[in-house]
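Structure below; questions to follow.
The complex is shown incomplete by one protein chain, all other protein chains being positioned as in the whole.
Read from first to last, the chains carry the letters A and B; within each, the first residue is number 1.
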Amino acid sequence: MGKNIQLDSHGRLRHFLSIEGLNRTLLTEILDTAENFVSVGNRAAKKVPLLRGKTIANLFFEPSTRTRTTFDLAEKRLSADVLNININTSATTKGETLLDTLQNLTAMQIDLFVVRHSASGAAHFIAQHVPDSVSVINAGDGRHAHPTQAMLDMFTIRKHKEDFTRLRFAIVGDVLHSRVARSQIHALNMLGCPEVRVIGPHTLSPSHVEDLGVHFTTNMEAGLDGVDVIIMLRLQNERMSGALLPSKGEYFHYYGLTEQRLKRAAADAIVMHPGPMNRGVEIESAVADSGHSVILQQVTNGIAVRMAVLSMAMQQSNPEGA
Amino acid sequence: MGKNIQLDSHGRLRHFLSIEGLNRTLLTEILDTAENFVSVGNRAAKKVPLLRGKTIANLFFEPSTRTRTTFDLAEKRLSADVLNININTSATTKGETLLDTLQNLTAMQIDLFVVRHSASGAAHFIAQHVPDSVSVINAGDGRHAHPTQAMLDMFTIRKHKEDFTRLRFAIVGDVLHSRVARSQIHALNMLGCPEVRVIGPHTLSPSHVEDLGVHFTTNMEAGLDGVDVIIMLRLQNERMSGALLPSKGEYFHYYGLTEQRLKRAAADAIVMHPGPMNRGVEIESAVADSGHSVILQQVTNGIAVRMAVLSMAMQQSNPEGA
Partner (left out) sequence: MGKNIQLDSHGRLRHFLSIEGLNRTLLTEILDTAENFVSVGNRAAKKVPLLRGKTIANLFFEPSTRTRTTFDLAEKRLSADVLNININTSATTKGETLLDTLQNLTAMQIDLFVVRHSASGAAHFIAQHVPDSVSVINAGDGRHAHPTQAMLDMFTIRKHKEDFTRLRFAIVGDVLHSRVARSQIHALNMLGCPEVRVIGPHTLSPSHVEDLGVHFTTNMEAGLDGVDVIIMLRLQNERMSGALLPSKGEYFHYYGLTEQRLKRAAADAIVMHPGPMNRGVEIESAVADSGHSVILQQVTNGIAVRMAVLSMAMQQSNPEGA
């Protein structure tokens, strides 16, 4: 897939499809822009007129609550007109191709598409077929990427830990099936993190996981040793009874994040999770609700980060317009 | 359940969960505020900027058309940003607990939740777990309460009958399963109504119905004698073929409100129904469409009453801001 499709001729963000193909300057610009939008969420009137009269379509080919809702809120707080389109129940059932559906939507003068799809590459495909004036944001495609999730995670980390170049990270769980982990690893590498460890069973790790620039271990205790940031992944329900895992209980026994295990990490380590959590499967409730957990801050920050990406893609990244 | 959770430290409405725990002054304030909002619905531009930039989430765990739609309209006419969340098809299917779902939504800086749930106490539970700045409105919880419905009924009564302290009421039907009836009875008592009669079969009446301060009778004709206001309840479809009732036809024979029976009431009696009506089951069409019926006025008034409650809970009860 093209590396430059995401940038316009001036090197500014046009589409946001994956962390790959971007650079540290641009990631930092996203984080800085999001910083400006945090204050909008704390105002009495949580609204700026930046995207007034723009039309944004949320194209969700996969169900989602958290991601769809925070995009929806980010768009409304930017004053855009929002179309929520659930593709399962719409024109594709009449036999229309994805490309026809897309061309029809662009003929409706949609300015930006937010796309979630179960197929890796779907957002890239759509970005390759929209007119020059239209932007595409990837809200999760197959096992490939979920770049706004990775950026809200980076934003949350930066709020707690100043310098990415001096941090040690552990990503725990089902990296094999996780678009979130893939985007996180690329972002951490790009921001200069010196050490990222992936922890999980062999059956849930990509076969060449170390090619991503990470260290892999099946030993939870060893993997957590001294880390500053622990990123838990969600264990998809469909994995729990399949050939890859023996049982929920056994998974928790080996890879559940307990208070006991958390002691192996740095004393001021933070714990992250993209949600929704399976309490008692990948994480103990006492940890999820502890002072180490920044899980709900991730949700709040997700709105500011999505406002930043939306406004940057529309080349209007100044929240002072409020 | 706590009696004071609904009020802030200044005795002002913060949550609106049930009529119980409030007082006549506050109920009257709701009715008076709603009076100010009636004019908004009659304007060419039915919109005031009172809640601009506020985010309201309608959390409906049970399906609803009328209540959800009138809340939605009330919120839009107050210029709020509205999220409609149908919980059946969302995150709880991924195994997340209600509390996690709620914490995630509050992390999205929702200002107010409108909640409908099949479990009695659900709105109270949610109100106990939201941050200080967030309000909760109960849009119906199990068999417990439906306080905005009761208040729109009180508002409609007050439009037609000046003084609550001189009126006789009949509530007819399935009081056993009706959160509407429970809230109505509390409101009528609080507003000083001297006589409330409950009419229905023994099988559909709470076992200690008279503890609510009402008179109970199974005799429709006797119950209607001289009343000023007749409140019909909806007979849920699931009751009609169960052990509690022999048949629709027999129910109508004993408890259907016919023109003939209506003659037993005061000459200027009004007839109310929360909708949707089962014509020919609990009410004869000729009565539903007669000059006595104020059923459609209840719907219209519901928007003004909901605008009043929403703006009061957000402490911004002045519609002159338009």
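We adopt the following convention: a residue touches a chain if its C-beta (ideal position, glycine included) is under 8 Å from a C-beta of that chain, and two chains touch if they have at least 3 such contacts.
The structure displayed is predicted, hence computed values, not measured ones.
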| item | value |
| --- | --- |
| Contact partner of the left-out chain, one of B:Arg52, B:Arg66 or B:His215 | B:Arg66 |
| Residue among B:Arg12, B:Arg52, B:Lys76 or B:His129 touching the omitted chain | B:Lys76 |
| Option touching the unshown chain, where B:Gln109, B:Asn278 or B:Ser311 are the choices | B:Asn278 |
| Selected from A:Asp8, A:Glu96, A:Glu195 or A:Asp225 as touching the chain missing from the view | A:Glu96 |
| Absent chain, residues of chain B that touch it | 41-47, 63, 65-66, 69-70, 72-73, 76-77, 237, 275-279, 296-297, 299-300, 303 |
| Absent chain, residues of chain A that touch it | 52-55, 81, 83, 85, 89-91, 93-97, 100-101, 103-109 |
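In this text, only the chains that are shown with their structure count from here on.
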| item | value |
| --- | --- |
| Gap in Å, rounded to a whole number, between the CA centres of chain B and chain A | 41 |
